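To keep things clear, I will list the structure first and then write my remarks on it.
The complex appears here minus one protein chain, its other protein chains still in place.
Let's turn to chain A:
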Amino acid sequence: MMRGVKNPFWRLFVNVSLVGWAICVIYPLVWTVLDSLKDNQQFLLGKPWDAPKLPLLWSNFSSVWMKYHFGSYFVNSFVVTAASTVLAVLLSAMTAYIIARFAFAGRGLLYYSYLMYLMIPTFLGIIPLFFLLNDFHLTNSLLGLVIVYTVAAVPFNVFVLVGFFRTLPGELQEAAAIDGASHYAVFFRVMLPLARPGLISVAIVTVLNIWNEYIFALVLVNDPAKYTIPVAVAVMQGEMQYRTEWGPLFAALLVSMGPVLVFYTLFQKRITGGLTAGAVKG
């Protein structure tokens, strides 16, 4: 940062790079918004950057929501994301608290086994995972997805929250114990509220990851009624090879991106905070 401030050439280079990056990110978004309001004729005959003709075709969105069943996919995604996030954050907070604040044999092993999970590519385990869930009759089920997402999210959250819990003053835990609080009360009434900034940060990262998750949802769910949004968009895209309804496809993409964009806008600072939470004291 200091270098950027002091050296004007470096500063110019950084700014030009950032502007270029911003264009790369924003241009497909704008293109998606424009095309989501066009019909096939405008899409195929006009230039890509032409503004959609008035009146705007909002019916693309209603068609996606009703005809293509994105309403129910949205609900599926919402249920799976909400349930997995709550479970993952709660479980990882409990685990991280124990690892961070209690000395016991095997503590290091437990912590590093979570870290090791982060280093193993998910693809390697997806086939055995499918058969495992199949044996438990949890394929084609939102519950199965919730379990998988929760388990997948815990290691990263534990990694972040252990650092966070370590920065909390130990005296508070001791004071609560002397004040007659049980282990349960110390955790839920003192330590958990204090860890709120860290919890919010990992919750946001978890929400974003789960909302966008595609591979698990594709492999573990075959019943169209149980599709989540990323799978539904992919399926719809596949269908467009035979039936060209570009407007609704772009509208579907926006429906899938909408919540993420809103989330990003609202919690921008927390998201970057979540990645460094617990790394430094304070």
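In this text, a contact is a pair of C-beta atoms (placed from the backbone, for glycine too) under 8 Å apart; a residue touches a chain by one contact, two chains touch by 3 or more; residues count from 1.
As a convention for this text, contacts and distances are computed from a predicted model.
Participant: So which of "Sugar ABC transporter ATP-binding protein", "Heme exporter protein B", "Sigma-70 family RNA polymerase sigma factor" or "Polysulfide reductase NrfD" is the UniProt name of the chain that got left out?
Facilitator: Its record in UniProt gives the absent chain the protein name "Sugar ABC transporter ATP-binding protein".
Participant: Write down which of A:106, A:121 or A:193 is the residue touching the left-out chain.
Facilitator: Candidates A:106, A:121 or A:193; residue touching the omitted chain: A:193.
Participant: Which residue among A:177, A:200, A:240 or A:260 touches the omitted chain?
Facilitator: A:177
Participant: Touching the missing chain, which residues of chain A?
Facilitator: Residues of chain A in touch with the missing chain: 169, 171-172, 174-182, 185, 190, 193-194, 196.
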